[in-house]
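The complex appears here minus one protein chain, its other protein chains still in place.
First chain written, first letter: the chains are A, B and C, and each begins at residue 1.
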């Protein structure tokens, strides 16, 4: 249980870091306002993807692709942690039933 | 089984609540018509994200981000309930096989 | 195993039906060309959601929302079938190891 708690903290910390990288990137690479940079980061990471807030130059497109790829790895890690947590809880209940 | 039934009801109730929050938010924060507010809510929650029906002002962007984050938590809860339900049914079948 | 095979066939049949409903709907409700209706259906069901091929009138928006909701149910059913199939194969291997 302790192992899962620390892994869940790691996953949450990585997601916050991802949000920070996104906001700073769109602010300084794409010259977005803070609110637009946060909005663009949220719709990118969650794959809602309404559309670029303002058209992106090539450097911004490369940054966006790197953000998407990093996002997949971190979200994938978070999903694995959650799945393993559900499975381990499931095993415990199974053992109790026996 | 009873526990799952009540959890599934909770998940469905939360999803209906999410839809209501979205519609009311886009209606009054973003001045959308009822049909556009519902359409915007559905394409946001499901991450289809065709694009904002009308451009969003900063307040609407903040509301949209909050809706997306709430949506992730509720959809995540619903998926966990469904996964646990499938796993528990799977365990029952396993026990029967023995 | 036979049960899973018939369930997988059901899931595939439902997905083909969903595609047909989408194409016919965008063709006749939204007056899209066949190719645009198919393209719109594919980007809607898969939640890629590049954007509406042409702006949608209220009736088309309602149709699109119904298509998205039907899509979620059918894709959810397909995912459940696949998950149960993986789990049952997993159980069989577990039994063999004992």
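Rule of thumb we're sticking to: a contact is a pair of C-beta atoms (placed from the backbone, for glycine too) under 8 Å apart; a residue touches a chain by one contact, two chains touch by 3 or more.
Keep in mind that this is a model prediction, so the values were computed, not measured.
Think of the hidden chain as still there; on subunit B it touches residues 47, 49, 51. Mapped onto subunit C, the interface with the missing chain covers residues 35-36, 38-39, 42-43, 46-51, 82-83, 86-87, 90, 93-94, 97. Listed for subunit A, the residues touching the missing chain in the whole complex are 44, 47, 49-52, 58, 61-62, 64-65, 68-69, 72, 76, 80, 83-84, 87-88, 91, 95.
We adopt the following convention: only the chains that are shown with their structure count from here on.
Fitting subunit A to subunit B on CA positions gives a rotation angle of 90°, reported to the nearest 5. Between subunit A and subunit B, the centres computed from C-alpha atoms are 18 Å apart. Rounded to whole angstrom units, the spacing between the C-alpha centres of subunit A and subunit C is 26. Touching two or more other chains at once are residues 47, 49, 51 of subunit A.
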